[in-house]
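Shown here: the complex without one of its protein chains, the others still in place.
Just so it is clear, A, B and C label the chains in written order, and each chain counts residues from 1 on its own.
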Amino acid sequence: MSSEFGKLLRVSVFGQSHGTAIGVIMDGLPAGEAIDREILGAFLARRKPGNSLLSTQRRETDAPIFLSGLEEGVTCGAPLCAVIENRDQRSADYAKLTDIPRPGHADYTAWAKWKGQADLRGGGHFSGRLTAPLCIAGGIAKQILARKGIFVGAHLLSVGQETDAPFPLFPTAELLESMGKKPFPVLDDKAGERMEKAILEARQEGDSLGGVIQCAAIGLPAGLGEPMFGGVENRLAAALFGIPAIKGVEFGAGFAAARLRGSENNDPFLWEGGRVTAASNHAGGILGGITSGMPLVLQAAVKPTPSISRPQQTVSLSRKEGAELEIHGRHDPCIAHRAVPVVEAVTALVLLDMRLEGNHGTF
Amino acid sequence: MSSEFGKLLRVSVFGQSHGTAIGVIMDGLPAGEAIDREILGAFLARRKPGNSLLSTQRRETDAPIFLSGLEEGVTCGAPLCAVIENRDQRSADYAKLTDIPRPGHADYTAWAKWKGQADLRGGGHFSGRLTAPLCIAGGIAKQILARKGIFVGAHLLSVGQETDAPFPLFPTAELLESMGKKPFPVLDDKAGERMEKAILEARQEGDSLGGVIQCAAIGLPAGLGEPMFGGVENRLAAALFGIPAIKGVEFGAGFAAARLRGSENNDPFLWEGGRVTAASNHAGGILGGITSGMPLVLQAAVKPTPSISRPQQTVSLSRKEGAELEIHGRHDPCIAHRAVPVVEAVTALVLLDMRLEGNHGTF
Amino acid sequence: MSSEFGKLLRVSVFGQSHGTAIGVIMDGLPAGEAIDREILGAFLARRKPGNSLLSTQRRETDAPIFLSGLEEGVTCGAPLCAVIENRDQRSADYAKLTDIPRPGHADYTAWAKWKGQADLRGGGHFSGRLTAPLCIAGGIAKQILARKGIFVGAHLLSVGQETDAPFPLFPTAELLESMGKKPFPVLDDKAGERMEKAILEARQEGDSLGGVIQCAAIGLPAGLGEPMFGGVENRLAAALFGIPAIKGVEFGAGFAAARLRGSENNDPFLWEGGRVTAASNHAGGILGGITSGMPLVLQAAVKPTPSISRPQQTVSLSRKEGAELEIHGRHDPCIAHRAVPVVEAVTALVLLDMRLEGNHGTF
Partner (left out) sequence: MSSEFGKLLRVSVFGQSHGTAIGVIMDGLPAGEAIDREILGAFLARRKPGNSLLSTQRRETDAPIFLSGLEEGVTCGAPLCAVIENRDQRSADYAKLTDIPRPGHADYTAWAKWKGQADLRGGGHFSGRLTAPLCIAGGIAKQILARKGIFVGAHLLSVGQETDAPFPLFPTAELLESMGKKPFPVLDDKAGERMEKAILEARQEGDSLGGVIQCAAIGLPAGLGEPMFGGVENRLAAALFGIPAIKGVEFGAGFAAARLRGSENNDPFLWEGGRVTAASNHAGGILGGITSGMPLVLQAAVKPTPSISRPQQTVSLSRKEGAELEIHGRHDPCIAHRAVPVVEAVTALVLLDMRLEGNHGTF
């Protein structure tokens, strides 16, 4: 099992960056759900490159073709398969990468795993391009969740040294949805401008930046998730680390909680509006792996894009010695902003899976 | 699925803090592995409370009783079941917790999940006491891994505001093993003294502290793990979030990588000693979810113990109104140091599972 | 994964025939379900040996001890662990079985799997004694299903050459329950007498008999199960083949359907009593892997007990040559009648798991 996740809703991604087509299967999707292609297209546009100098100049056409699972635009219960054709299947830019692994990429580990049977890029399956089918699946999940009053949204909490404001204690559906409508998904547009400037600077220097994405979900009932290893955190983390370049996942206060005292970190419960709520949300809406009904909040750390144009120290696997590598071609100086919808997509898929499973704590 | 994890090696934990017994099944353990009970006992002693004022004063007897899976001290291939009897099954300290959920605990979420059918503690299954059987399983995994040259060790990277030095670039087996022999698992004993002092201060103030645990594994071959959702990071994170109080997991530079530039974060490959190695390890030994042969390094954030003796704001679920809660009894002012062997245990279990699966990249 | 099955309800069996204790974990059991120990004890008594000359003369005490998962006799949501102590842990009868594999047993295959690390019986994990914890789990599942109007019952359809009548088209809950109250579970007591006589004859001849068990479940809603590989048949068969000695599983007319014509085998739908029903049930209540609302009917073939007292041809694994084996001691001349409650147990566990999952065809 590798390019799959999920329990009742199974998501399986396939494709290589430079193959015929890439795609996704969603198996276990409920029937009777209309898919709005316009909303889906707008969602997919958010991760597309080529929007500006902030991203790679490669143009992708991410219009999904649905091979199965729909009857007149509505899910029919059978597995849904959507594919995206690759226009630009084999680029000369990658030709020299069969012997010299790029630092920070999976070239060397793919070579070790597949005994050099595949090219250095593991057939290109590690490409960020594979997040496009993930977004198709996640975009569909978001539409279905929204009908149940569950909204998922994310923004850039930081890029390099620049930071955005965190989500408020109770983000509204409007706030979460608005992130997707901005060209640069931040709460504080001034911070966004500083981030954009930092990315352009890194680009000019042939370098790259990373960032932190904050994602929230509202409308989840209390009681979702299982104790210990079947909790919401376990399942979200397991899936989120499947997004290329993610190197850390935390919930609520996360690593910062480790520096707080119990009296600061514990969220006081309140009885408000006929239900239990809390005065703070250091727990990120999850206690003991189970949702509390407070907003679910998580952060994911995106490392700086490993593809940089500066000369780098590496090795030649054939000559068994050190080598220097200079990568030319089209690269993203930062992928954190493009990864924002991907984090939303994966979060939505896990939450839909858990919501389908329901709270079977009692029968 | 909830209190279980693993693929070829399945680990299933059962028990409640105040029930008859707690225990663990290991299903899929290879046959022919001798278990050294003395080494296992020393490992279990590391998480035991009652060692000092730094922990709860409750005494536990964690001597495991093996119900199955061994023939004359050697694994026989059948599922191994080990249990620990609870001496002290029902404490008056917890008697009043049937209506008023403790902030920061799973009391309320367990109530929401099980519709109040269980007591507020979900039958006590969320207890840190359940980490004892996890350590039995993990201690066994560590012994088996060591025979293959794989060593797992962890230390406290921080407690509250106090920080230890990180592991060196290439931690040795001796260094990793030495952590388990110290009364307080840190690299820099001066830092350890500051941490202990901080914990005692928090205790006197009726408060608690969290911390960050750093865990490393050496001796792993390159090529373990599957792309995307079956990677080493996915599987480790999924299991580590099963340890109570863990709120964040990161690999290598993790969240710090998000503040680095690509030129800083990329680990230059080197050809040394007839093999590929690297000049730095921001990747934590994992690229594209697959091991690189460099040491695997991860950090896990432990929140401050939610049980504090200060009065706290909460609610009465029966009266449907706010309430104040003061918890008396035996509490850990910090569990981060006791969680160090638990993080080792879970890491060892996941790595043994992956190592059993092997690198089936080629046939 | 080996001694486990289930999706939302995970059942994990452990123990060896001659170890300290055997037992079972049920993880994912809904909270709030009272367990009637008397009914459970009566269910367990049905598989117990030593009732008559029809079974082995070995006495077992199958009183389950609940280590976790219950609060005052009611499930609490935490994993339930129940164990049975082995009184009689190491029998001299088995002493000589370390070199000479018994024909028809797993001795040789366990030796091949575990490279001779375990004794020839794979640590005794293949023993029919392990069906006792399965029956504890299944007995609990039956009680919970009955509260939802789902009843599971089984009878001996044949023993050797003797056959019972099949279940009627619409077995009632009373009929299904009545099977458990008979000393010999058949619909036609005359057939039962012939079966008992045949078993006693085989016993006198130092030989053994097999049989076919028919199991039915009523009260299932239409729409349970997933297409293709997640169907009710797939999941039931996967679990039923875990019962030692089961060599065939069929649904409805099963193998007999292969000899019918479509016009005979198709079950005509009827509209009766405000709902869809059928004039026959060759499908065994399952079409396309999904329940139709008709009674679920399956048959499982039990091979003759391999332990016979006649001399048998086998090999010596150490001397690498042929050998003759004569097994003395206590053996069942037939286990088919004792396997009847085991088939019920496994069927009930799978159905409870599927029922908990529900029909998530729509959201």
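Convention: a residue touches a chain if its C-beta (ideal position, glycine included) is under 8 Å from a C-beta of that chain, and two chains touch if they have at least 3 such contacts.
Keep in mind that this is a model prediction, so the values were computed, not measured.
Enquirer: Thinking of the whole complex, not just what is shown, which of A:E4, A:E177 or A:E205 touches the missing chain?
Expert: A:E4
Enquirer: For chain C, which positions touch the chain that isn't shown here?
Expert: Touching the missing chain: residues 1-5, 7, 13, 101, 103-106, 108-110, 112-115, 117, 122, 125-126, 130, 158, 160-161, 202, 207-212, 221-231, 233-235, 237-239, 241-242, 244, 246-255, 257-271, 274, 276, 278-279, 282-284, 286-293, 299, 301-308, 310, 312-317, 320-322, 336, 359, 361-362.
Enquirer: Which parts of chain B are in contact with the chain that was left out?
Expert: 7-8, 28, 30-33, 77-78, 144, 147-148, 226-227, 355-358, 360-363
Enquirer: List every residue of chain A that touches the chain not included in the displayed model.
Expert: On the chain A side, contact with the omitted chain comes from 1-4, 7-8, 10, 12-16, 19-23, 25, 27-28, 31-32, 65-69, 71, 74-81, 83, 110, 113-115, 117-119, 122-125.
Keep in mind that, in the parts below, only the chains that are shown with their structure count from here on.
Enquirer: So the centre of each chain is just the mean of its C-alpha atoms; given that, what is the distance between chain A and chain B in Å?
Expert: The mean C-alpha positions of chain A and chain B differ by 26 Å.
Enquirer: Counting in whole Å, what is the centre-to-centre distance of chain A and chain C, each centre being its mean C-alpha position?
Expert: That pair's centroid distance is 45 Å.
Enquirer: On chain C, where are the residues touching two or more other chains?
Expert: Within chain C, the residues that touch at least two other chains are 7-8, 28, 31-32, 77-78.
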